[in-house]
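Omission of a single protein chain aside, the complex is shown with its protein chains in their original locations.
== chain A ==
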């Protein structure tokens, strides 16, 4: 990212270090059996297998980890978590990797994290997800002018079926105090 060369073995900041430490605790007991990799329905789209990813975490190979698209391909299906003979919370580890990449904030992270962020911003604003406004936020974040058009046929179909609704403002702001408090506690602005 941005031209800066990072050392593979050295965590960058305190925030990184703490997320990485949590991750290392989560997957520390991995014995590299590969059950997680074999269970993953999205493995074909990953550049690093889940098993190898846990190894890289154990070694603290931050650069390699952050370059990978593996964790963005996780659809939170929990198959690996269910099957891991060591009982490791692997789906949570994938989510923590997504948070780590958000801290890093490179282009791939902004693109791949756009949906989650749009979703959460909408929740913060409306209290409940309003599908139309959430999708608008998502399109804006992706900054890809062609993207809305790929969803257009579906949008039209849903409109015809009466599945598109105007945003309701009944719960606007209800969750703002919670979000503000959590941000304060998690040390993010």
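The rule we apply is simple: contacts are C-beta pairs under 8 Å (C-beta built on N, C-alpha and C of every residue); 3 or more make two chains touch, one makes a residue touch a chain; residues count from 1.
We take it that contacts and distances are computed from a predicted model.
Trainee: Not counting the visible chains, the remaining one has a UniProt entry; which protein name from "Disulfide reductase", "Multiple sugar transport system permease protein", "Inner-membrane translocator" or "RAMP superfamily protein" does it give?
Mentor: "Disulfide reductase"
Trainee: Which of A:24, A:92 or A:136 sits in contact with the chain that's absent?
Mentor: In the complete complex, the chain left out is touched by residue A:92.
Trainee: Across the whole complex, list the residues on chain A that are touched by the chain not included here.
Mentor: Within chain A, the residues that touch the unshown chain are 41-42, 44-45, 72-73, 75-79, 81-82, 89, 91-92, 95-96, 98-99, 102, 111-117, 119-120, 123, 127-131, 138, 150, 154, 157-158, 161-165, 168, 171, 174-175, 177-183, 185-186.
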